[in-house]
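The structure follows.
Removed: one protein chain of the complex. Kept in place: all other protein chains.
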Amino acid sequence: MPAPLVEMINIHKWFGSIHALKGVDFRVDNGEIVGLVGDNGAGKSTLIKILSGLYPPDEGKILFEGREVRFRSPKDAIKLGIETVHQDQMVVPYLNVYRNIFLGRELEKKLGPIKVLDIKRMKKEVQYLFHDLGLEVASLDAPVQALSGGQRQAVVIARAMYFKTKLLILDEPTNNLSIREAKRVLDMILALKKAGISCIFITHNLHHVYPIADRIVVLNRGVKVADFKKGEATIDEIERLIVSA
Amino acid sequence: MNFREIGISILQKKEVSVTLILLATILTFYSIQPKFLSPLNVEVLLKITPELGIVALGVTMLMIGGEFDLSVGSVFGFAPLVMSVMLQGGMNTWLAFAIVMIICLTIGAIQGFITVKTGIPSFITTLGGMLIWRGLALVITGGHPMYFTPSKDFVVILTGKLCPFIYSQLIIFLAILITLQFILERHKFGNWIYAVGGRREAAEAMGVNAGMVKVVLFMLCSLLAGLGGVIQSTRMSQAMPNQGSGLEFDAIAAAVIGGTSLFGGVGTLIGTMLGEFLTRVIENGLIIIRAPSYYFRLYIGIVIILAVIGNLYIQRRAVKLRVKK
Partner (left out) sequence: MQGGFVLRNMREKESGVDVKKVSRRNALSTAGKVAISAILAGVIAGLGGYYAGTSAAPTVTETKTVEKTVTKTVGATATVKETVTKTLTETLTAAAAGEFAKGLRFTFVTHGGEENVFWNTVHLGMKEAADVLGCDAVMIRPKVEGDLGMIMSNFEAAIAEKPDGIICTVCYEAELEMIKKATEAGIPVIVSNIDAPDPEKRKEAGGLAFIGQNLEPAGYFLAKTLSKYYPRGSHVAILIEGPGMVWAEQRAHGIIRFLEEYDCTYDRIDVSFNLAEVESRLSAYLEAHPPVEETKAIMSVGYTAPVAGKVLKAMGIGPGEVAIGTFDIVPLVIDGIKSGYVQVALDQQPYLQGFLPIVQLTLMKKYALGAWDVDTGHAVVDQSNVDIVAELSKKGYR
């Protein structure tokens, strides 16, 4: 059996005196969609923030493609091919769409001895991207704060889609979206899986994730209480596990 | 492009407010006293604005990056004093200048590191810096002004008159303005500055080293503060311990009037240049129309509020306006 794409082993995390994650093991295989569910405060966001490089784990280790890795900053995770759509949309409100999408990985061209931003190419790439994703934003130069919540979410997902190579982490991606927009996100995720890209999908909404997930992992107050393969449990059973004391 | 689109794109510029106020002020002063726009007076304005404008540019860059530097006035005074001591010791002017610039970069780096590593608000760290560098200046000089006697070629290069209206410091100012503007708009570091100031966590989530960006901005700010001070001392042939007192607020005011946000992520260097120019215009204009100088603070205060309200109003409208493709 090939090594799983990601393996998080015995992860502990404290925030002050709060023990947010209590020895969680978490695994994602290649080409797999994993739904990470649990009630508020269960530790889902914390777990994936550790995986995306925002916090270090206090205990435990992370293996990526079989090798142990230590992320000093999100840059390290990004370099490995892990893209994250955070719950609090990590966009800079005053910057426009393409500056946000390419933030930290700006496309450049040479101007004599120096490298300058290749704005034309960035705009073009974004136009293609949006076109393919069926998004339409009237002005790429407007600051993203001018977009609606749903459009901003779409931009953020589009960003992850553009860069993802191996693993896409989505923290509550369907929250601000209309039903139609949400369906499209789910379709996008399925298409990514077909292209061999794994996905971790965190949500409150079991009905969104249940149909497309290969596995569902349930966290309850920092502890992993279940790890079901598709079909092994019903939505009701999972819900009961989420809310159990 | 039709008129509507041109109009909208102009309104979306942050510098609209300050430009209108500047034009209105110039016209008003001129109509009361035409001497205001006499060649002699225009030359005066172009002569004295650059050295303060240079400091304001550095402060603006740092504000876009989300931080404040209250020590610029003290560094403005401290740098030429240190250079003066070296010059009196017989050191070569250019060497002394280079060393002083490096000292300024170090000051900026220290203030930057402390702010970034400890998480103390930059307001506080640079407040401490303001007192420390000013205190050092007073200790070194014992409160007396010192002679500032650089070599002739230094004086000419930094403050020489190139042609009517154009002094060397104006060229230096414009060169710095163009360079920084280029970095902000056309270089990836500029994108990082906007991002770190606009929403630090978003920038960090995308892998930008926010701490490094801020330290660089602090260094730039202190460097330009020192440069401004050296230029002024070269013009006056003197380095004074209380030089630059209160400059930090002048610079922040110029930036805010020009359209830079106190909260970071939004700013304009051209706006700062216009804001600084407006400050000097009011100061100079009040003298030309023979008003008591007590009115200066009153007017600057009114102008700041009007400019900021104007900016907010325009920005809110402009954000809602979109050009249909």
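A and B are the chain letters, set down in written order, and residue numbers restart from 1 in every chain.
Heads up, the rule we're going with is that a contact is a pair of C-beta atoms (placed from the backbone, for glycine too) under 8 Å apart; a residue touches a chain by one contact, two chains touch by 3 or more.
All values derive from a computational prediction rather than experimental measurement.
When the missing chain is restored to the complex, the residue among B:170, B:202, B:251 or B:286 that touches it is B:286.
Residue in contact with the omitted chain (choice from A:59, A:88, A:187 or A:232): A:187.
With the whole complex as reference, residues 3-4, 7-8, 11, 16-17, 20-21, 23-29, 31-33, 35, 38, 40-41, 44, 47-48, 51, 142-145, 232, 235-238, 240, 242-246, 280, 282-297, 299, 302-303, 306, 309-310, 313-314, 317, 320-324 of chain B touch the missing chain.
The rule is short, and it goes like this: only the chains that are shown with their structure count from here on.
Chain geometry summary: the mean Cα position of chain A and that of chain B are 42 Å apart.
By the touch criterion given at the top, residues 52, 54, 73-75, 78, 84, 86, 88-95, 99-100, 102-106, 108, 114-117, 119, 138-139, 142-143, 145-146 of chain A touch chain B in their complex.
Taken in their complex, chain B has these residues touching chain A: 186-188, 190-192, 194-195, 198-199, 201-209, 265-266, 319-320, 322-325.
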